[in-house]
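Worksheet: one structure, shown below.
For this depiction, one protein chain was excluded, whereas all remaining protein chains were kept in their positions.
In order of appearance the chains are A, B and C, and numbering begins at 1 in each one.
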Amino acid sequence: MKQHQFEVVVVGAGGAGLMAALYASKTASTAVISKLYPTRSHTGAAQGGIGAALGNLEEDHPEWHTYDTVKGSDYLGDQDAIEFMCEEAPSIVYELEHMGLPFSRTEDGKINQRPFGGHTNNDTGRPVTRACYAADRTGHMILQTLYQQSIKNKVTFYDEFQALDVIVTDDGVAGVVALEIATGEIHVFHAKSVIFATGGWGRVWEITSNAYAYTGDGVAITLRRGIPAQDMEFFQFHPTGIYKMGILITEGVRGEGGVLINGKGERFMEKEGYAPNVKELASRDVVSRAMYLEMKAGLGIEGKRYLYLDVTPEMVNKYATLDGRTRPDGTPYRVTSEEILSKLPDIIDFCETYLGINPVTQPMPVQPTAHYGMGGIPTDKFGQVVVDKKNKILPGLYAVGENGCVSVHGANRLGTNSLLDLVVFGKHSGLKAAEYARNSGYIPLPENPAAFAEEQLEALRNSDGDEHISDIGNEMKEVMFDHVGVFRTEEGMSKALGKIRELKVRFKNIKLDDKGSVFNMDILNAWELSNLLDIAEVTTVSALKRKESRGAHARDDYPERNDKKWMKHTLAWLKEDDVKLDYKDVVFTKFKPKKRVY
Amino acid sequence: MKKITLKLFRYNPETDKKPHYDTFKMEVEPTDRVLDLMEKVKGYEDGTLSFRRSCAHGVCGSCSMRINGENMLACKTLVQDLGTNKITVEPMLGLTVLKDMIVDMKPFFIHYESVMPFFVNDEPDPAQERLQSIEDRERFDDTTKCIMCGACTTSCPSFWANEEYVGPAAIVNAHRFIFDSRDKAAAERLQILNDQFGVYRCRTIFNCTVACPRDIQITKAIGEVKKAIATGNLD
Amino acid sequence: MALNRKVSLFTGLKYKGGGPMWAWIMHRLSGLAMVFFVGGHIIAGFLTQQFGSEVGIAINTIYENWIFQLALFFLVIFHAVNGLRVVILDLWPALLEYQREAIWLQWLTFIPIYGLVLVVVLKDALGG
């Protein structure tokens, strides 16, 4: 066992982790530990853009952004935090630009922007260009830029170190236990502040846009240490994943004018009850649900479980004319193949590689894909982890990015708001963590700090049963996709919960081939699966209890939102054989709940 | 469904003195990714098989390896693209093999870090964005796409011969800043690359350009850097 | 423990680099071969001229043998044509995007020139 001491330890090197590390390292000794090389983080997969009301192309205001986000969250987002994020957005985007981020440019050399689902001009209700982008690789550029700046600022990295446990004492947090993947050695990082930024857990579901590494480690680790997880029932399904593979086709495609088409060749989003106003650019839960309903009514392409996303210039121009869409300067909106090529190069590359089709001439087969966890480790707007309904702070522990829940996304996240969340709250948690470190001492490490982590690993290493972890994983993914997906019912979810609990029992009887210590990915994959199972259980229990439909949580048996009973955040604690729930109030400032129509 | 033979390079430092190959026969879809086949082997045949992967759609750079003798991303190569039933997967060349397909990427990142791969402009930041024309932005667009997968550097015979060569990936990342009109440190980077182990190690072999999964015109980028050193002109 | 990073010649040659990689290998081989042959020819000339050396004469006899000449012309012309490709691409890096076409063009240039030499030398050797 090796031991290190840093004032601030950041777990995870995606957009959130790197931003936090950059700011923390300005005043405190800081280490970043990451199970992937930082540039492999899933932030790099984000395509469409980062939301900020710069107003570079047309009128826009942070207040509008705030309202859209509140509405998008189905009023479950905490409005003080949302206001804070949207106000900070323009300056933080400028800051990224000053760090060298190569945004796409407008004619007059400013950062270019495109429309995105749920972002509107509050006066007219029409889509507004708010997503600042760099072609369709905005996340890639953010990740690269932040990593480059980290190198410039000499941040200390522990690459390919997998965090397994956080050390929580009665006085607060004392550090992190991690495994050096290359050697199998356990390292204890003694720290004053620990920031979790380990990303999401989309791998719980069968069809997902998420990376193999998205196994919810941060949430699972803290759950096992008695820290609750908030709003886990809200998991976003992105409308347009490549059929069967789940690879994401950015909402930017619809922003550029792409339309969704059903098996009868109709543009169904304009139907009454879906989103007659903004159509394809409604928020994600709305579009995913509409697609699901179409497919359920047998209107999938050839009756199968997919639909077409069409961005060929003919279709785009046809419907832009019908909609009367104009460019910001007032001229009618028309696109050419070249324009689509230059704005969506990676999407075109994906389609050519995986589908053998060219989106400039052919429609893309798409289906909803598990995409983003709105819930996570509960925090305040400085990323400080809070552990009960009264928002009691756990000193020294922070969570940001997808694994944190501020909550700015409430029941449904708007596109482009996650990248914004990463950098805004990444920055502030980094500052806060360093400030806390400056004002407090190291909490002594307990007797045997790595015991719990080692115990988990030993159990896995010595496992000698007959279950394949792949089988358990696949069964979990399937049942979760079928029953805790876009649409949910009491019956389906109960079934899923039974299955998850059965799988958890079967997990105790797994068989692992690799007993070594060097790059033992077998054990780590099994450990990650145990995280997914815990998260699946917490998600399902939280969802079963919430008897209403709100945002991404849509129930056939309770189709209406119920503000009287359910305008509150779920807090879930993982117990030995059960999940304990409690609820906490939503923060309101300006906006009263209204019915949500697009 | 299609019958294929998958031959995998195997080396476990804890038990093996020398590497060997394992062969698996399996039925797969022509549209399966090579990565899917490897996941299948790992899941059901031999859990000790080790390789890196994350995003599974060619954007994170984890899974570059030698497939049928050529560097590719396992997650961006479909069985049907290979046009054969025999698939051989081996680790990239020129880096130390740690286990199976996993190579030691440290030297690669050290070279990357050596070329000042970060934005430098010490003038006070303006209140809003620094302006840049669409053409100036386009100038270095190609090299911003790099995902640091290492496929290029490990396909370069010049790098195989001598690991002190900074390698195409590092030059690509220097290029991204040298030709960014907002950046101010081009001279320093050119100075670094104007070295025995800098751009002049490049013998215009083109393996890098062919290998790059992001279709970056790497040799062109290197050529532009060479030319910039020779002429002092950055346009 | 880990494997050595060394790439053996054999492993390197097995890498599927395609046309440009083979062009480079041949450029290198032809360059080196020329250094030795041309160097040898110069020294042989020197020895013959100065000392009427038997060795010098022997070397030059081999040198002037038609088979040797064919090989030498092959190397020289290949190296010269390929070298020109490299020089042009270096002067105008923008052309590097057309590297595949450049390789084609190079062979299109090489084949007639070498074909001519082949015909002439063979006619000389066999006919005369």
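Just so it is clear, a residue touches a chain if its C-beta (ideal position, glycine included) is under 8 Å from a C-beta of that chain, and two chains touch if they have at least 3 such contacts.
Everything that follows uses one rule, which is that contacts and distances are computed from a predicted model.
Enquirer: Please identify the absent chain by the protein name in its UniProt record; candidates are "Succinate dehydrogenase", "Ni/Fe hydrogenase subunit alpha", "Dihydroxyacetone kinase subunit L" or "Phosphoribosylformylglycinamidine synthase subunit PurS".
Expert: "Succinate dehydrogenase"
Enquirer: Can you list the shown chains that the absent chain is in touch with?
Expert: B, C
Enquirer: With the missing chain put back, one of B:115, B:186 or B:210 would touch it. Which one?
Expert: B:186
Enquirer: Which candidate, C:26, C:62, C:95 or C:117, sits in contact with the chain we can't see?
Expert: Only one of C:26, C:62, C:95 or C:117 touches the chain omitted from view, namely C:117.
Enquirer: Contacts of chain B with the missing chain: which residues?
Expert: These residues of chain B touch the chain that is not shown: 133, 135-136, 158, 161-162, 164, 181, 186-187, 190-191, 194-198, 200-201, 226, 228-235.
Enquirer: Please give every residue of chain C in contact with the chain that is not shown.
Expert: With respect to the unshown chain, the touching residues of chain C are 28, 31-32, 34-35, 38-39, 42-43, 45-46, 49-50, 69, 73, 76, 80, 83-84, 86-87, 90-91, 116-117, 120-121, 124.
Basically, only the chains that are shown with their structure count from here on.
Enquirer: Building nodes from the protein chains and edges from chain pairs that touch, which of line, ring, star, complete or other describes the result?
Expert: Contact map by chain: line.
Enquirer: If you average the CA atoms of chain B and of chain C, how far apart do the two points sit, in angstrom?
Expert: The separation of the two C-alpha centroids amounts to 32 Å.
Enquirer: Roughly how many whole angstrom separate the Cα centroids of chain A and chain B?
Expert: 27
Enquirer: Could you tell me the distance, in whole angstrom, between the mean C-alpha positions of chain A and chain C?
Expert: 58
Enquirer: Which residue numbers or ranges of chain B touch two or more of the other chains?
Expert: Within chain B, the residues that touch at least two other chains are 13-14, 98.
Enquirer: Tell me, which residues of chain A touch at least two other chains?
Expert: As it turns out, chain A has no residue touching two or more other chains.
Enquirer: Spell out the part of chain A that touches chain B in their complex, as residue ranges.
Expert: Spelled out, the residues of chain A in touch with chain B are 36-37, 39-42, 44-45, 93-94, 97-100, 102-111, 134-135, 137, 140-141, 144-145, 148-149, 151-152, 182, 211-213, 245, 247, 346, 349-350, 353-354, 468-470, 512-514, 516-522.
Enquirer: Within their complex, state which residues of chain B touch chain A.
Expert: Within the complex, chain B contacts chain A at residues 12-15, 31, 42-44, 46-48, 50-62, 76, 78, 98-100, 102, 105, 109, 113, 117-121, 125, 127-134, 137, 140-141, 144-145, 147-148, 177, 180, 182-183, 215.
Enquirer: Would you tell me which residues of chain C are touching chain B in their complex?
Expert: 1-5, 7, 11-12, 14-18, 20-21, 24, 86, 89-91, 93-94, 96-97, 99
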